[in-house]
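One protein chain omitted, others in place.
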Amino acid sequence: MKGDSAISSWQLAVLLFLSRITYFFLAEPRSEGPQALTAAIWIPISILANFLLLLPAYLLLQKNKGKGLLDIAAERWGRLSLIFPAGFLLFSVCVLVQTACSFSYFLTSTAYPQSSPWLFILLIFGVAGYAASMGYEPTARFGSFVFVALSAALLFVCASLWPQAQWEFLRPPVYDGWQSQLQLFVRLTLGNVETAALLFLLPAVAKNKGGVFWRWGILSVVVLDGIILFAAAVLGDYAQTQRFPFYAVTKIAELSIFQRLDSLHVALWVFMTLVRLALFLEVGGKSLARLLPSKVSRYAISICAAASALLAGCLTRWPYALERVGNLFAGGGPVLLLTVLLPLLLLWSKRKGEAGQ
Amino acid sequence: MKKWRILLLAFLLALFTGCVRSVQLNERAIVQAIGLDKENGQYILTLQIFDPEGEEGDETAGGKILRAQGKTISQAMRKANLQQGQEIFLGHTKLLILGQEIAQEGVETAIDYFGADPQFRPTVDVLLAETKAEDILKEPLDSTILPVLSAKMMLEGYRDSAQLVRTQLQGLAGALKNPAVGSYLPVAAPSAEEENPGIQVVGAAVLRNGKKAGDFLPPETRGILWAAGQVGKIQMTLEEEGGGAVTLEVVDASTRVSVQIRDDVPFYEVFIRVQSNVSEELAYAQELSFSQRCERYEREQERLVERETLHALERLFHELSCDALGYANILAQQQPAYWKEHQKSYTGSLEQVDFCVTVESSVNRGGSALAE
Partner (left out) sequence: MPQWFAKKIEEKERSLYVSPKPSECESVRLTADAAENLSAIRAALHNTADFMVREITVCGIPVKLMMFEGMFSLQTLTEIILEPLGDLTLEDPTPQALQDWILHRAVLGMDQSQVQTLGELFPFLMSGFAGIMIDGIPQTIVAGVQGFQFRSVSEPSAEENVRGSREGFTEPIRINMTMVRRRVKSSDLKMELLKAGVKSKTDLCLIYQTDMVAPELLRDIRRRLREIPTDIILESGYIQPFLDTDIVSIFSNVGTTQRPDTLCAKISEGRVGILVDGTPFALIVPYFFNENFQSIDDYTHRPYYAVFERWLKYLAFFFTILLPGLYVAVGTFHPELFPEALLLNVTAAEQDVPFPLVLEALLIHFIYELMREAGLRLPRPIGHAIGIIGALVIGDAAVTAGLISSPMVMVVALTALSSFVVPSLFQEVTIMRFGFIIIGGTLGIFGMALGLAWMIVNLCSVNAYGIPSMSPESPFQMFAMRDVLLRVGWKKLGRKKLKIQNLPGTEIESR
């Protein structure tokens, strides 16, 4: 693997933002979910909740500048610390598999209805693995280009569909009971898998580490809220018939001779999925490298990509298994474990070590 | 170099998956318009397909008609594929015409089928045929490369005179999903004039739960457009008892609806703002000055718009018990407490719904010969 140079605060924020928005485009459950306005209100609240949950981990990293979570764990716990990379590896593989399956499902439902999902999974993991193996920087720089393309695409969609927006479709949150709103909050907060990626990659940021979270948060809130509300206003009840409402919005966006540009939007979503896969391949690959012998560890990202591709290809045939994985993440357990509990344990064990001295 | 090997391996492995099924352009039958009828339990599919080899001067140059039938729409589509050997391509379909029997039985099956097809555009215009969709599609049109464009241009002409309500697949599918709202479709028929073949719009049909509930004649259609806020740039003619007439060109119109609950019944307040220019005056109130005439035009226009809108609302809500305008969404947004309680009984209590219409008209200017 290429040695990793530092990336900037904005670059990491953009990577996390793209990853999050890809999840919303492809994998966020639909049709029986809460209203758009409800979701738009809870998204910023979940970001604040994420901030509070990440505080212990952030403090831990601040006290051990230049070291990542895995390094700190290795210092404190010795061999027992391997639970950390194992945890991150499993976590990353699950995210990768879920993303790849959703992506192939999306492609085979829209642009390529009669094609094998294996094709898309193998190819996209090939390119994502290549990007991840080149290090953080190329992925981060590629992310900047994708961000610009996404911004242009969103502007185009808004400009072409603004006159058709019917804001009466935005209903107040009272229609969603407290239970469903709480479930939404938990899913948004503890299902935010990018927080684990943030903690893992934060040491790679050269300056202004604290700014990463806020930049990512503000981008996410502004863009996600905007898209969710706009899509609801444009599609209305039609959104309930669509598995991918954002894709449906791109299907109806027309400006002069530019009609049916949904296939070009598919290209953009390929880029975004690549970013998400490359991001989590970095996390999974580096975690796996800690678990493998040194001779083999330089192939860690490739092994991680191959294993994830294989699993994803197999799981497309068993959507129930995939649903279980999705529900597990939506429940919040994995994120809570990796981003809150384990860092707290590390903080506590450090304090215990200091107390012993 | 090793990274290249991995990438190459992934690419080679991907080849074993069979690649992506490709269809060349000359293997595609590009469908421009679809007609769907039902007869004796069988779906009859009529497709207007682009024919690149159509001879000039031929009445159907640029398009050929294909007819297939089946027990289900999918079966009919498969038969259509087999009949002409090319793969049916629905990505550029502009019109979907449903026959009367489909509307009587319910359009949900048809809309679901076409809506689920990834090729089909959600912005396809949906029409209802007065009798059979097949009759409209078989109508010989101008010999252009795009016969369906002729149909669309005619429809645009009707729209300019506010005699056409426009419904797209997306709107119809959404309305079908929401049990509280209905929808409307323009009704078309082959032109009665033999010298000028084409299609004509004969009104609008209101659908409740996907089934036809009633008809609107072309002059009544404008009221639906006012109430729905879908009036674009149209021309309105005001007639005087003494025989004079003035044509006003509407340049901007907007409708705002708010709802209150009075005596446990929704009360809709429809506020319409219209901005017009004087297009043509024919001996109308000539004794008045231009500005006085404009004031009169404004009052007349307000009365006319109010009358048309009220008539449309009364027919829809009271007579047909159908909220085809989607006012239920406004109710749900503005009166959530009421809506939560009465959502299920809303459609049953539409006859009791009350409304008032307020119109604000402004007539701004006329031609240089008319202005003082």
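Letters A and B mark the chains in the order given here, with residues in each chain numbered from 1 onward.
We take it that contacts are C-beta pairs under 8 Å (C-beta built on N, C-alpha and C of every residue); 3 or more make two chains touch, one makes a residue touch a chain.
Worth saying up front: this structure is predicted, and the values here are computed from it rather than measured.
Within the complete assembly, A:134 is the residue of A:134, A:170, A:188 or A:322 that touches the hidden chain. From the options A:55, A:80, A:267 or A:341, the residue with contact to the unseen chain in the full assembly is A:267. Taking the whole complex into account, chain B touches the unshown chain at residues 1, 4, 7, 19-20, 22-26, 28, 30, 50, 52-53, 62, 89, 91-92, 94, 119, 121, 145-146. Residues of chain A that touch the chain left out of the display are 2, 5, 8, 10-11, 107, 111-112, 119-120, 123-124, 127, 130-131, 134-135, 137-142, 144-145, 257, 259-261, 263-264, 266-268, 270-271, 274.
Please note the rule applied: only the chains that are shown with their structure count from here on.
Rounded to whole angstrom, the centroid-to-centroid distance between chain A and chain B, based on C-alpha atoms, equals 40 Å.
Within the complex formed with chain B, the residues of chain A that make contact are 109-116, 118-119, 122-123, 125-127, 129-130, 133-134, 166, 168-172, 174-175, 235-241, 248, 251-252, 254, 260, 302, 305, 309.
Of all residues in chain B, those touching chain A in their complex are 3, 6-7, 9-11, 13-14, 17-21, 91, 115, 118, 121-123, 170-171, 173-175, 177-178, 181, 326, 329-330, 332-333, 336-337, 340.
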